[in-house]
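Here the complex is missing a single protein chain, while all its other protein chains stay put.
A and B label the chains in the order they appear, each numbered from 1.
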Amino acid sequence: MNFLSVNDASVDELIALAQHYKAHPLTDKQLGENKTLGMLFLNPSMRTRLSTQIAARNLGMEVIVFNVGAEGWALEFDDVAMNGNRSEHIKDAAPVLGRYFDILAIRTFPSLQNREEDYSEQYINQFVKYGNIPVVSLESGTLHPLQSAADVMTIAETFKEKRKPKIALTWAPHVKPLPHCVSNSFAQWINRWGKADFVIANPEGYDLKEEFTQGASVLHSQDEALKNADYVYVKNWCSYETYGAMPEVKSDWLLTLEKLKLTNNGKVMHCLPVRRDVELSAEVLDSASSIVASEAGNRVWATQAVLSQLLRSIKK
Amino acid sequence: MNFLSVNDASVDELIALAQHYKAHPLTDKQLGENKTLGMLFLNPSMRTRLSTQIAARNLGMEVIVFNVGAEGWALEFDDVAMNGNRSEHIKDAAPVLGRYFDILAIRTFPSLQNREEDYSEQYINQFVKYGNIPVVSLESGTLHPLQSAADVMTIAETFKEKRKPKIALTWAPHVKPLPHCVSNSFAQWINRWGKADFVIANPEGYDLKEEFTQGASVLHSQDEALKNADYVYVKNWCSYETYGAMPEVKSDWLLTLEKLKLTNNGKVMHCLPVRRDVELSAEVLDSASSIVASEAGNRVWATQAVLSQLLRSIKK
Partner (left out) sequence: MNFLSVNDASVDELIALAQHYKAHPLTDKQLGENKTLGMLFLNPSMRTRLSTQIAARNLGMEVIVFNVGAEGWALEFDDVAMNGNRSEHIKDAAPVLGRYFDILAIRTFPSLQNREEDYSEQYINQFVKYGNIPVVSLESGTLHPLQSAADVMTIAETFKEKRKPKIALTWAPHVKPLPHCVSNSFAQWINRWGKADFVIANPEGYDLKEEFTQGASVLHSQDEALKNADYVYVKNWCSYETYGAMPEVKSDWLLTLEKLKLTNNGKVMHCLPVRRDVELSAEVLDSASSIVASEAGNRVWATQAVLSQLLRSIKK
């Protein structure tokens, strides 16, 4: 059993378990006793890094963090004669890691150079293939399922009405091209959850891959998407079509308090880190509409739920 | 409750508690159970990093270390449109850290470019403002209170006479401009402690800010300061007046065994790291007069005392 996407989860069950841990963090402190989580970072991470450590410790697990490139050896993932800068192959590293740890958690970013390669998830999939132990994605080439689990949990716990909430995922400006992971994954989870009216707004040229968005309405007008939205998820991503590019955008897509008036007193979400007054206006982030901090706080509980399920699967 | 300066401590009480932990390291092993200390490094650290981890574990706390820039995202502290290299704002990061940890310990250095900015302690103060949990300084823009707590403890435990010891804090040469933190803080703590004759010696142009030194005699002659000193605290610092500069110094300020003869068999202290034969002569460091290693060893106990007080304040 791995945790690489929504396909490895039962959304409602996971949310319920996460809420349970939020109320009772240490209730399963014995579950992970004498089990070790190896956390491998091929790329930077703050929230994911810290919340996963806390979640694992809440379950009584040992945690060992390893910054692959900085502390060890740069990894090779292709079948080549290794005469370059990468001194260790995933085929040799992964089986060793699989012997050292009980669960392996991995952070890798896409190159944004080669769409086919990134979307093949060649990095994390080789850890799965050669590691022989459960693998948890701490964000991979195309998805960020731990983030999405916390996102859905945050919506579920804050929406108190009987009707379905309207959720708008809106593209936002940025200074450099960013991966699709958070957006793909959010779309995938909300669609699978199935308890929302879900709309995605982005400029033309920025449509996400349909595989992830299907079930949602994809609009090219932010204003239309914002109308009566209960939740506005703000995020930049680069072009999927012209892969890795940032096609020019006509109008201003920066979410402001003024624009937020279109919503139904909409709560604003973002995975963080966020660039203030570039990707999201500071006034929105500093307003009562923003729930980004409690969303980030929920990362602990969602991850604890995921790890506890993996631990239980190991023990079977 | 935070620990940012001597103003957050009762000096005698803290020393007594530190001595207690030195004799009985594990006596409060239950106190920090299921509490997590987050240690954030925006700058390098050895003694502070290691001694704080040990102190926290002695109290049963979990410890999570995070090298902010290298492992995560460079932090922005100013209110600007974030289109540069810093991808996360302290206003968004701190509330998340405040949700993950029970106590937050932070290492930041001053820029030495802008005196007003450094002396406003804008970095650590924003962690306090937006973090909503106790913050411990692991050295900030202008102070290094954990170092000073260990320094005073070291003097108190080694001075056995009934009279007041004479303590001389003396400027020392260096190859590059260094912060005022250790010196400001040492002066502040010795003055607050009030149980010493305290003199500070530095070349003209190197006077520390009076706010921290008041209570001590400030001399421009090292020889005069060394006379009959029981303790000689050696440290380089850059100019406060011409902020960040290293005005030329006429005579030789390097402490030697010859100069040490002026003292009353004076014990030599330094916070470390120290540049041998630049900042302090190797012969002095290798002599029986040096107590720098046991001073550094006391970092564990002083920090354990500080953390235990914060833990008790949380539980109230």
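We adopt the following convention: a contact is a pair of C-beta atoms (placed from the backbone, for glycine too) under 8 Å apart; a residue touches a chain by one contact, two chains touch by 3 or more.
Computed from a prediction, not measured in an experiment: that's the story for all the values here.
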Residue touching the undisplayed chain, where the options are B:L59, B:V292 or B:L311: B:V292
Identified contact with the non-displayed chain, of B:R47, B:H144, B:K166 or B:R192: B:R47
Hidden-chain contact residue, picked from the options A:L17, A:A93 or A:I291: A:A93
Touch list for subunit A against the chain that is not drawn: 34, 36, 38, 62, 64, 66, 68, 70-73, 76, 79-83, 87-89, 91-93, 95-97, 99-100
Missing-partner contacts on subunit B, residue numbers: 26, 41, 44-47, 49-51, 53-54, 57, 67, 70, 175, 272-279, 282, 285-286, 292-294, 296-297, 300
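Please note the rule applied: only the chains that are shown with their structure count from here on.
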Distance from subunit B to subunit A - Cα centre to Cα centre, in angstrom: 39
